[in-house]
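With one protein chain withheld, the remaining protein chains of the complex are depicted in position.
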Amino acid sequence: MSGAVVSPQVRTRRLVVRGVLCVVYVFLIGLAFTLGKGHTIILDNKDAEDGSAKALESLSISVDGKDPIDLQAGERDMAKVRGQDHRVEVVVKDGPKVENRITIPLREDLVLLSIPRLVAGLKPAVVPFATKVEPPAADQGTSNAFTSPDPGAPAQPGAAPAAPGTPASPPAP
Amino acid sequence: MDKDKPVLSLQNISKDFYGNVVLADVSFDLKAGEIVALVGENGAGKTTLMRILFGMNVIRETGGHQGKILIDGEEVHFESPFDALDAGIGMCHQEFSLIPGFTTTENIVLNRESMRPSLLNDVFGDRMSVLDRADMRRRAVATIAKLGVHLDPDTLVSEMPVGHKQFTEIAREINREKTRILVLDEPTAVLTESEAEVLIKGLRVLAAHGIAIIFISHRLHEVVSVADRVVVLRDGVVVKDTPVQGVTVRDIASWMVGRQVAADRADEGERGFTEEILSVSHLWVDMPGETVRDMNFTVRKGEIFGIGGLAGQGKLGIPNGIMGLFPAGGEVKLRGRPVPLNAPREALEMGMAFVSEDRRGVGLLLEESLDWNIAFTAMQIQDKYLRKVLGGLFKIRDEAAMRTLTEGYIDILNIKCTSPKQKAMELSGGNQQKICLAKAFAIQPDLMFVSEPTRGIDIGAKRLVLDALHKYNRELGMTIVMVSSELEELRAICDRIAIVDEGRVTGILPPTAKLEAFGLLMTGERVSPAPESAYA
Amino acid sequence: MPSPHPSAAAAAGDNQDLIPQKSGVLRAARRIITDFGWPRVIIFIFLVALFVAAPAVGVRIDASLSDVFNRFGQNALFVLALVPMIQAGCGLNFGLSLGIIAGLLGATLSVQLGLHGMTGFLGAIVLAAPFSIAFGWLYGKLLNKVKGEEMTIAMYVGFAGVMFMCIMWLILPYTAPDMIWGYAGKGLRTTISVENYWIQILNNLLPVRIGQFFKFPTGEILFVVLAAYIMWLFMRTKTGTAMTAVGSNPDYARSSGISVDRMRTISVVLSTFLGAAGIIVYEQSFGFIQLYTAPLAMPFTAIAAILIGGASVKKASMVNVVVGAFLFQGLLTMTPSVINSWLQTDMSEVVRIVVSNGIIIYALTRKTKVTK
Partner (left out) sequence: MSGKRSLGRFLRENAVILLFLIITILAIRPSGLSLVYIAQELITRLGRDSFLVLALLLPIYAGMGLNFGMTLGAMAGQFGLILAINYNVIGVDGLIFAALVSLPVSLLLGYVCGAVLNHAKGREMVTGYILAFFINGLYQFVVLYLMGSVIPVRSRTIVLSRGYGIRNTLNLDSVRLSLDNLLALKLGPFTFPIATFLVIAALCLFIIWFRKTKLGQDMRSVGFDMQVANSAGVPVDRTRIIAIIISTVLACIGQIIFLQNMGNMATYNAHDQTSFFAVAAILVGGASVKKANIPNVFIGVILLHGLFVVSPNAGQKLFGQAMIGEYFRQFIGYAVIAVSLVLYAWRARREADRLREGLRGGAGTPAMAEGGAK
């Protein structure tokens, strides 16, 4: 009833604008996803599994210019990063300073960076890291600042939480 | 534009509600810049006619209408009031259709605001446009100027005097660029006299701008002063369509009420009553739309006392006030004993009963059975239809007694229903009315108020209802005070008829008095030298 | 679009004969179902299906039935408590928790006084009565001031009452060692066992045992039946009739000399008292007095039950109470046992939330005249 008489040009323009916005929307989701995707890099200073490179005696490595981590031969450490492309700077003790860029595949949460291969310039230095599922840590007894004490039943791990409006059913006597 | 060509013409409009004819072959024309007054008693068909003109749902739902509506010579079919608005017809209803929290400006341009498109229009549509308040105000001021009244464009409607609300409402209608025809339903009813004068002046200005106006009013002196032509409706028929030039208020009044049927009244001559049963003095009642201001009259034992008058003048307030349903004050005595006001129970206990005009709202328990409806009041007031159970521990409803009672009334009043257990809402209007009467009869009152007993029911049922009242009056000596907008039925069964105007009795006439006299009393023109001024 | 002239619609409707004069068995059947309401039919069928499926998944029918009867008895009084207020036009009593609080006061006082057995149980009800009447009276006065907004306000008044009592439970000077926290020496426990007082006092009155698994809680059911019968009688007294009329059309009632506010207050007091008695019956069967936030959600279960039983926001009958309490408690008993055994997962919670709240929404969105 708003009686909006929309001229054809306007209608076309609106269709285009809305279509573009939809595309932009989806694109934004993708962008947030790719940019914000978190990865864990295992910085590995061991012999490469295929024997292509030997562990380095001592080195210090810095990802994206963060505080360098010192690694002795056979040691591992982790770095948490966001996004795919990263700059890695390795200073090998008494050796060269290697600066390299690595790219982590989008789908991988956990990758292994073989520093010896990186230093040796072998590709790929980054490989997916297959892990067993870590057993979930026990639920922290976190409380919602809003809700404690919770008027509903306290949530029991593993059981369906009770919501207000549905009291915990009395056990049948 | 050809000045003499009608902008609107109604041709042979007829309408019936389920066989109940309310409009028969109504035709009249409206020319640009002309003010036509449409007058008639309540129920003469004015409202229905305007509803047809506006394509309201009610009309279509009840089987449509016959006849044609022409605008600028072309036939139109309105599916909804919005079509009528688009065709350039504006209407101001009796009830204000304004938004209280909005200013004059916002109301005048309601849903037609000036807008500037915003960036989001292309995303979410036109409603994301930003209001152009400066332009809205400019348009409102222009419209107010056109109407020639004084209105502050920035006052909130809720803080306005009533007259300004009326002006705002009219301004909104003429703010539509297309509006060429304006229908005003009782625009002066809520105005003071000086405001009414301003309004009438404004209407003249509008007419001069070429807007045609249909002016519906009961204030005949206004009709005479503002209209170019007067169309009188009576019982759904145009009885007069004449230029106002040379017509007097008295003429119009007699056209309005003048029936040929001299009320098919069994002539019993004047019945003699002596004993006074009810006396009312200085009664005021705060009933919305039916304010009683200063009512004085007495009712004698055994008579049928009629109270007539136009809608909104306060006649309905009388029984509602005496029976305690609306805040009231003053002095009411029944058989010399003062009746406590604002106390329904006491009024009932003193031996009065009331059949409300608001059948569905007050008169009935629509979702309950007939026996409940009839027996309830008697049970509550007089402890009837109860029986003891559990050795007298409880007294519960005596369903059998209620059934017998109800069956009795179904029989006496010829109520059409499937059983006493039928739900009240399933009955037709006439039969519902009989249930209301039965409820009042069941408490066997000495004095019974009956308010608009025939409103909204068909002719056959009207007859039965009036006969029932007549019978109870004659056979049981029940005093009846009957309030009705239909003068004819008052004249048919009443012994005396009081006419109410502006919350006061303007005169009491015998049913045999001349129609013209009734008409004048109703429209506030005093027959006898005016008793204390009307506009005190 | 609403006509600006409502009187016209009414006038037009007046002449309409509203009952269609049609017959036919199919139509009759459809009408019965429509009267009964589709949600109810579906829930009924669902419940029957659960019973049929029960043996297949290893759930004993007799044990389930026993459970259903017991829980019916436990909860029926709450459902019954809703009737007066619905009938008087106050809507669904979302503030039933006030009655429950009164009942909890009665129950804890009874334990505090060391009343045992039937004396303890009846004593609890008697002790709860003055509280429930006082709460109900105040609550009724309040609801009279806010006609048309009763339900939302009732809900929050109930919530606030419960939270207020949470504080009270902590600081009221109860001393019975069975009830207070051992370590602090004051403050009532969250759950108080009534094992040494009046546990199962009604359930074990004339119980009928069939086999190992079936026990019919005769006393409890009898108590419920008695309460329902008194309610039934009451709704037929002069006052009860007036109350119904007030709910049906307050203006009619007023024009017949009824004090609308008084009737509404009586209905609220009655509802609150029944809520108090209800929680005591519940506790004797359950074996524990649950304090603190436990009463928060109880009104919702009762409301869902009466609506499932076919009541609307404006009308409720004893049949609605019995059918509703039975269907809803049946559902609550059977879904966990059957569905869980079948799917090997505890879906009952979700089913309960969806069904109980779904039915309340259904009732709230049906086109009924909004109370004035």
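For reference, chains read A, B and C in written order, and residue numbers begin at 1 within each chain.
We adopt the following convention: a contact is a pair of C-beta atoms (placed from the backbone, for glycine too) under 8 Å apart; a residue touches a chain by one contact, two chains touch by 3 or more.
Note that the structure is a prediction, hence the values are computed from the model and not measured.
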Practice task
Would you mind listing the shown chains in contact with the chain that isn't displayed?
Solution key: A, B, C
Problem - Candidate in contact with the missing chain, chosen from A:38, A:51 or A:96 - result: A:38
Fill in the blank from the handout: Of C:53, C:113, C:129 or C:153, the residue touching the omitted chain is C:153
Handout entry: For chain A, the residues touching the chain missing from this view
Key = 1-3, 25, 28-29, 32-33, 35-39, 82, 109, 133-134, 136-137, 139-140, 142-152, 155-158, 160-161, 163-166
Exercise for the section: Determine and list the chain B residues touching the chain excluded from the picture. Expected result: 81-82, 85, 97-102, 106, 110-111, 113, 115, 118, 124, 126-131, 133, 162, 282-284, 286, 288-289, 291, 293-294, 328-330, 502-503, 536
Problem - For chain C, the residues touching the chain missing from this view - result: 1-2, 4, 94, 142, 145-149, 151-153, 155-157, 159-160, 163-164, 166-167, 170-171, 184, 187, 300, 345, 347, 349-350, 352-354, 357-358, 360-361, 364-365, 367, 370
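In this section, only the chains that are shown with their structure count from here on.
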Exercise for the section: Name the chain with the Cα centroid closest to the overall protein Cα centroid. Expected result: C
Problem - Rounded Å distance between chain A and chain C, as computed from the means of their C-alpha atoms - result: 51
Practice task
With chain centres taken as the means of their Cα atoms, state the distance from chain B to chain C in Å.
Solution key: 45
Problem - CA centroid of chain A to CA centroid of chain B, Å - result: 74
Problem - Per-residue multi-chain contacts in chain C, two or more chains - result: none
Handout entry: Residues of chain B whose C-beta touches two or more other chains
Key = none
Handout entry: Interface residues, chain B side, partner chain C - complex
Key = 17-18, 20, 47-48, 51, 56-58, 61-62, 80-81, 93, 95, 97, 323, 325, 344-349, 354, 356, 358, 360-368, 372, 376-377, 379-381, 383, 386, 389-390, 394-397, 418, 425-426, 428-429, 432, 455-458
Practice task
Flag every residue of chain C that touches chain B in the complex, lowest number first.
Solution key: 1, 3-5, 8-12, 14-19, 233-234, 236-238, 241-242, 244-245, 248-249, 251-252, 254-259, 314-315
Problem - Residues of chain B touching chain A in the complex - result: 82, 121-123, 125-127
